[in-house]
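This is the structure, below, for whatever I ask next.
Heads up, one of the protein chains got dropped from this complex, but the rest are sitting where they should.
Chain lettering (A, B and C) follows the sequence in which the chains are written, and residue indices restart at 1 in each chain.
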Amino acid sequence: MEQALEILFTASFWVAAIRIASPLIFATMGELICERAGVLNLGIEGIMTVGAFAGWFTVYSGGDLWTGVAIAALAGAMFGLLHATLTVPLGLSQHVVGIGITLLATSLTYFTYRLALPEVTSPPKIEPFQPLPIPGLSQIPVVGEALFAQTPLTYLAFATVAVVAWVLYRTPLGLAMRAAGENPSAVEAQGISVTGIRMGAVMAGSALMAVGGAFLTMSAFNSFFFEMINGRGWICIALVVFGSWRPGKALLGAILFAAFDAYQIRLQQLSGGVVPYQVFLMMPYVLSILALVLVARRATYPKALMIPYQKGER
Amino acid sequence: MRLEPKPAPSLAATLAYPVAAIAATLVVASLLVLAAGASPFSVFYLVAKGAAGSQFALLETLTRATPLIFTGLAVAVAFRARLWNIGAEAQLYIGAVVTVVLGTGALPLPSGLLIPIIIVAAMAAGALLLAGPAVLKTRFGVDEVVTTLLLNFIVLLFVSMLLEGPLKDPMGLGWPQSSKVIAEAQLPRIIQGKRLHYGFVLALVAAFAMWVVMKKTVLGYEMRAVGHNPEAARFAGIPVNRVLMKTALLSGGLAALAGFSEVAGLKGNLTLDLSPGFGYSGIVVAMLAMLNPLGVVASAIFVAGIFVGADAMSRAAGVPSYIADVMVATALLSMVTAILFSRYRVRWR
Amino acid sequence: ADPIKVAAIYTVPVEQQWVSRIHKAANAAKERGDIEYVYSENTSNNDYERVMREYCEAGHKLIVGEVFGVEEAARTVAKDYPEVAFLMGSSFKPDAAVANFSVFDNYIQDASYLSGIIAGAMTKSKNIGMVGGYPIPEVNRLMNAFMAGVKESAPDTKFQVAFIGSWFDPPKAKETAFAQIDGGADLLYAERFGVSDAAKERKVLAVGNVIDTQKDYPETVVASALWHFEPTLDNAIGAVKAGSFKADDYGVFSFMKAGGCSLAPLGTFEGKVPAEVMAKVAEKEKAIKDGSFMVEINDAEPKSS
């Protein structure tokens, strides 16, 4: 029993939690931006797949790591553009388009992968991002190791949260985005194009999702596998709700979820095989639902979420 | 840019747009085939042949459409009341679990009794599974998109646990699969030796029944009212929470039927890969049908046909089989766009 | 003679270790000109029967694949196409009633056992981590043989066993492996992609499985139990050519005796494994090959100790 508690005080546990959280943070911020502007983006799982492949393949083909990240973001933005074109000016169902994009992005990625690498039996590897301890800070016990001895992409993830929060709450653009998610006619009446804001948000959000995917192939691991996103995108949708559509809370949610995950892995080793391993794998999901029940009452969701806006509609 | 409803869409336009959507899909597929270094010219022929070019192909399409009809109905019913059930996948698996629990010999009854019992029990289990998120929504305000989505993971892990534990087939040599259901619990095949089974007929019956419910009954009316404006519905004396609850039960039950039909009609037993995402595809099928239960049948057959045809085409043309899903996705997106354009006109100012 | 038309149907992409060995053997046979080879990957069990029939209709003479989960449907197809030969990965035994349907499986417990002997000698903490996808017989069997081998050279070794519930989530496998290293393991049994990477990063050792990854992890992978599908496939091709294909259990062609599995060359670890351990390995290998020693086939789910 005390062993189970001790885990919580080890640095390696927190290092793992932050590492597991990093891709979720990117994608959660991406989804949050979309939803804040009023668009539910169910394409997230597919867009992460695209990002994972595009980033990795860029580096595999000789590009450097940051170029890979940029290409991943670009690829994500392109699928975001498709999503936005269909859901914003055309106002098609966000559910259908989202799931369609996930299917399209995933299968197109696999198809491309197979064309690009027809004869591999073991996926090729790249030289991924390496941990970059920040001098001084990384020496702080537990916290330093967890937060300041990660790869540059993890730092970027945290920086993303700060930037998203700043943009949303401190800039005119963020104001317009939030308003587009609350009451698009208020945005229109102030002379801003709702279509422009929403499309921009979906593209930017999708770019972030793709970087989240790229984290898996370029930082957490070093090669691309089919199905490797493995539901992480769907988790991010839950994290946005859990975070009440706020960047800070969503970050907390991502870390919490990742901590559950890191914890269940470690508990699994302690259980001596008595408890079925599935019980541990379920833990993060079950706890997420419980956490949602606790926060749901207070959450104020964007009022215009999932409601397409048509100018001149009665 | 804005959209303006067309006063009365002509029949020609109504037909032209879907045709254009299919053409667009074929163009995309041809480009991909070309990229793969194969000849794109016979793509259309190969897809059509694979989907409906023979009795075998046609029956395969209908076989694959069967679970999609059930999950499509489940989603259509739920979405009508704006209950965003993204968890048809989980409900499908629960239906399958109940089918093997009751159908593997626990109840030694004749077919005529056993199958109805299993159907009712499977539907009840699926219904209960969605009742959870529905209660969380109505009583605690928890977003059901998220709870139903998360339940998909939980249920799949739960099924995995059962298949490696109590439901594991003792004759399965350790493979995580359930025993086979007894003959009395199996749905017969419609044509001997072919895969199409009476689950398909059940799906048609369910679709018709749902059409009646939505169009003709008090419940259908209540569901639409709650979906369009819950506040006004509550004010008019419609028991909103109760309607949402009934909707959840109906929707969960329908999705569970997909699991029952796959096990009892097609597979015979339960494995962890019973469904290649039928629950998620159900959303697509339902929306393509604009939530109309009869339309669900057509759109399920359409989606299944594209997949089966494209899959066969990939083998015949010698290109990676992932093209099948690309085509389904392209067909879906271009079809919803086409439907839009057949009803609205784009004005550029 | 004309090359035989062979079609393979895999339920996972060809990168998956298990399938990659079949794919490799088929490609080799194709290179030799023995066969024409096409395949469908990532075919869900739902579509499996349809794809089998499509290939049969298309005139393929030998169908290779894996029918775990669709055993009965696959045999029905075989009955419908008696002139086509089926060589399928299966947990079941061949059935004389379906004379054109043979089975195989990755019975490489011999090699796993030998790799275990080396592992037992190389772990200093006497604590070994094992990360698997799902506890299916094909996985359990090798883990159990490996554990038996470890006990041979280090009887009091502790095992940490974890399953990640996915075939394709290397980041997750890697995290799990990290957790096991945190838990004291200094040697990992790499059933999944990702495990060796964790070992490499933390500078502990790993033992490979099914495929040889020594080149990718020269400092990390001590030994690997390799599966060679060539004997299985080549025998089947021969039988089809000779017209003598019948319901057989090709599982034995994965045994060490038949050349179906082997211990990978130690590579960079040549000379780093104590000589007396290697002597023991050689001795066991000989005993296995001459039939005087049988590695136990145990398909039960391995548990942490």
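Note that in this section a contact is a pair of C-beta atoms (placed from the backbone, for glycine too) under 8 Å apart; a residue touches a chain by one contact, two chains touch by 3 or more.
In the analysis below, contacts and distances are computed from a predicted model.
Engineer: Consult the UniProt record of the chain that does not appear here and report its protein name from "Multicomponent Na+:H+ antiporter subunit G", "NADH-quinone oxidoreductase subunit H", "Simple sugar transport system ATP-binding protein" or "Nucleoside ABC transporter membrane protein".
Structural biologist: Per the UniProt record, that chain is "Simple sugar transport system ATP-binding protein".
Engineer: Taking the complete complex into account, which shown chains does the hidden chain touch?
Structural biologist: Those shown chains that the absent chain touches are A, B.
Engineer: Which residue from A:Lys125, A:Lys249 or A:Lys311 sits in contact with the chain not drawn here?
Structural biologist: Reading the full complex, the residue touching the unseen chain is A:Lys311.
Engineer: Would you mind spotting which of B:Lys49, B:Lys168, B:Arg189 or B:Arg234 touches the chain that isn't drawn?
Structural biologist: Only one of B:Lys49, B:Lys168, B:Arg189 or B:Arg234 touches the chain omitted from view, namely B:Arg234.
Engineer: Taking the entire complex into account, which one of A:Cys34, A:Leu86 or A:Ile192 touches the absent chain?
Structural biologist: A:Ile192
Engineer: Kindly note down the residues of subunit A that lie in touch with the hidden chain.
Structural biologist: Per the touch rule, subunit A residues meeting the hidden chain are 170-176, 178-179, 182-183, 185-193, 300, 302-303, 311-312, 314.
Engineer: Going by the touch rule given at the top, which residues of subunit B touch the chain that is not shown?
Structural biologist: Considering the whole complex, subunit B reaches the absent chain at 5, 7, 216-219, 221-222, 224-225, 228-229, 231-239, 347, 349.
Everything that follows uses one rule, which is that only the chains that are shown with their structure count from here on.
Engineer: Contact counts by the stated rule: is the higher one at A-B or B-C?
Structural biologist: The comparison resolves to A-B.
Engineer: Just curious, how far off is subunit C from subunit B if you go by their C-alpha centres, in Å?
Structural biologist: The answer is 36 Å.
Engineer: Can you check how far apart subunit A and subunit B are, centre to centre, with Cα atoms defining each centre and the answer in Å?
Structural biologist: Taking the average C-alpha coordinate of subunit A and of subunit B, the gap between them is 28 Å.
Engineer: Give me the residues of subunit B that touch two or more other chains.
Structural biologist: Where subunit B meets two or more other chains at a single residue, that happens at 157, 160, 164, 320, 322.
Engineer: Two or more other chains in contact with one residue: find those residues in subunit C.
Structural biologist: 42, 135, 165, 301
Engineer: Which residues of subunit B touch subunit C in the complex?
Structural biologist: 50, 56, 60, 64, 157, 160, 164, 172-177, 180, 193, 195, 262, 267-268, 271-276, 308, 311-312, 314-316, 318, 320-322
Engineer: State the interface residues of subunit B toward subunit A in the complex, per the touch definition above.
Structural biologist: Those in contact with subunit A are residues 1-3, 32, 35-36, 79, 84, 136, 140-143, 145-147, 149-154, 157-158, 160-161, 164-165, 280, 283-284, 287-288, 320, 322-326, 328-330, 332-333, 336-337, 340.
Engineer: For the complex, give me every residue of subunit A touching subunit C.
Structural biologist: Within the complex, subunit A touches subunit C at residues 10, 12-13, 16, 19-20, 110, 119-123, 125, 216, 220-223, 225-228, 230, 261-262, 265-266, 268-274, 277-278, 281.
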